[in-house]
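First the structure, then my questions, so here it is.
A protein chain is absent from this complex, but the other protein chains hold their places.
Per-chain numbering from 1; labels A and B assigned in written order.
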Amino acid sequence: MKELSELNLPEDVRYTKDHEWARRKGETFQIGITDFAQDQLGDIVFVELPEPGDVFQNGDEFGTVESVKAVSELFMPLGGEVATVNAALEDSPELVNNAPYTEGWMLEIAASDPSEFDQMMDREAYLEMLKGS
Amino acid sequence: MNESIGTRGLILNEPFLWERGRKGRSGYSLPRRDVDPAPLPEHLAGEGPDFPDLSEVEVVRHYTRLSTWNYGVDSGMYPLGSCTMKYNPKTNERQASLPGFAGAHPLVPSELCQGALQLIYELEHYLAHVAGLEAATVQPSAGAQGELTGMLIFSAYHRDRGKPRTKILIPDTAHGTNPASAALCGFKAVPVETGPDGVLLPEAVEALMDEDTAGIMVTNPNTLGLFETHIQAIAAIVHAKDGLVYADGANMNAVMGVVDFGRAGVDVLHINLHKTFSTPHGGGGPGSGPVCVGKRLAPFLPAPRVVKTGEGYLLSEDFPKSIGKLHAFYGNFGIMVRAYSYILSMGPKLKDVSQHAVLNANYIKELLKDVYHLPFDVPCMHECVFTDKFLEKHKVTTLDVAKRLIDYGFHPPTIYFPLVVHGAIMIEPTESESKETIDQFIATMRAIAQEAQEDPSLLQQAPHKPKVRRMDETAAARKPCLRG
Partner (left out) sequence: MRYLSHTPEDLAAMLQVVGVKDLEGLFRTIPEDCRRTAPLDLPEMTEWELNDHMARLADRMVSWADYKTFAGAGSYHHYIPEVTRSLLSRSEFVTAYTPYQPEISQGTLQGIFEYQTLVCRLLGMEVANASLYDGAMAVAEALLMAIRIGRRKKTVAVSTLVNPYYRKVVETYLAPTEFNVVWLPYRPDGTTDLSGLDAIADLAGVAVQSPNFLGGIEDLAAAGKAIHDRDAIFITCFSEPLAYGILKAPGALDADIVCGEGQSLGIPQSFGGPGLGVFAAKQQYVRNLPGRLVGQTVDADGKRGFVLTLSTREQHIRREKATSNICSNQSLCAMAAGMYMAALGGTGFRELAQLNHDKAEYLKSALQAAGLEIPFASTTFNEFVVKLPKGFDQKWQALLQKKILAGIPMVCYYPELADHYLFCVTETRSKDDMDALVKEVQA
């Protein structure tokens, strides 16, 4: 397990208490799980994602990530409609471990209320939360 | 013998079946053809399966070599917690292979299968007697199907009263099958937190039990190896709201001849013949998961049931409230023959079985608790749960201890279960082991704890002696290769 100081927590994304992140990309938001989450899960062997067009509320479960002996649910940081999903994860789930904020992204969503993004934690707040846990 | 039983030996490699053989060989003697060939219509005819052709010798070598890569109860001590890996008596195999049993077609009229029907009838009677309940069914094929049977009975009971319910209480120490079986019956599992001493507290149940809750599923003794001492009070709370109490009898081996589950307030109990009643695990089955019930639930048991009449035994379908059928025929009859033989061989000495099993577990607990962290230092039943807490400082985990035991010739205990204990090492010696074997196991566990201090890498890299080393399970799951 990584020490807190070893965690990669970029400034250009926002975070949730369930360890998802979101990044503004023009009209849509890109979503994935944090370095902390992937480190806790260990080797990820499968990512189950919704289909484009599926609609979620903020906080809904949208999929799962699996390691060899655990399954974790994924929760929507923002409500909206799924625009695209990262098809590369189907064959290479390890991208979530190796590059959680870049090639390991999970989906893009057209947010129904973009202001929800502003309510998410920034790097400082997320790190504080991790320190507390 | 002070020397470790784990040693080196000649292990032979063996390829896949299809990497052996040559087209046209055969390991089977076909009967002489005494009728003319009659070809199938062309549009239905296939080419036949692409199996390798092997001679009989090749088949024998293949499976004999494979067998030597396995560890069984016949090889040595198998202290796998919650699995009751006791000795599987040889006479049971003999009885199950009697041609009258092994060669019996299941659909002959009752008068032509009296032997099997009598056996089923008596086995159900014996199991209900040992449990302290009224009636039993041996139809479920395994513990999980026994649980499903129990949940179907819960569901049918509440529907019969005109008040279907939607929830079920399940303690956080439960096996994963409990919630999975309940979910199949449409029940939403409501977790109940275990108390600080490792047992359920009536207050916790009281707070959750309501009139939309079908009942509670309790494993007793529980998966921490402790008897649920408040079971009667808990049952009273559940019954007061017209709920039912299900006991998972996976750990029955601790309490035969001691506990009366009927008096304890249990309505439904499943038993594993492949645990408590000595039938072999077979590398993962076949098992058998009989279900015992109190009188008011007997009408809901699966049909057909064997009934005794003046003329002998009959298979009767006349149970209008029955939940129906779980198995194409009557369950895993071959396994029932073995369990029945075991019960007749032991008789009232089944109580000695539980006494010795509990003694062995407590003995191990006492002699290891100074070197392995014991989260609940109270008298245990037939298994004791340690953790790897004392080893953390050496960066040694439960998994490493388990793998190192293999080098010493022991099967590892159950690890990382129950989930509520971090790094659990769950040891169930069973009654089958002699004091010398148990002493050797204890000495080995102590030696491993010592090694963890002196040379942790020895454990982290273990096992060293088997044919293969630790497996890459991540690769197996990422790119599944499920056939050759």
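Everything below uses one rule, namely that a contact is a pair of C-beta atoms (placed from the backbone, for glycine too) under 8 Å apart; a residue touches a chain by one contact, two chains touch by 3 or more.
Predicted model only: the values in this text are computed from it and were never measured.
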**Prompt:** If the hidden chain were put back, which of B:237, B:314, B:350 or B:374 would touch it?
**Reply:** B:350
**Candidate in contact with the missing chain, chosen from B:189, B:307, B:420 or B:458** = B:189
**Of B:5, B:208, B:307 or B:359, the residue in touch with the unshown chain** = B:359
**Message:** Contact with the hidden chain only, please: which chain A residues?
**Reply:** 45-46, 48, 66-71
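The rule is simple: only the chains that are shown with their structure count from here on.
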**Asked** What whole-number Å value describes the gap between the mean CA coordinates of chain A and chain B?
**Response** 39
**Asked** For the complex, which residues does chain A have touching chain B?
**Response** 43, 45-46, 66-68, 93-94
**Contacting residues of chain B [partner chain A, same complex]** = 473-474, 477-478
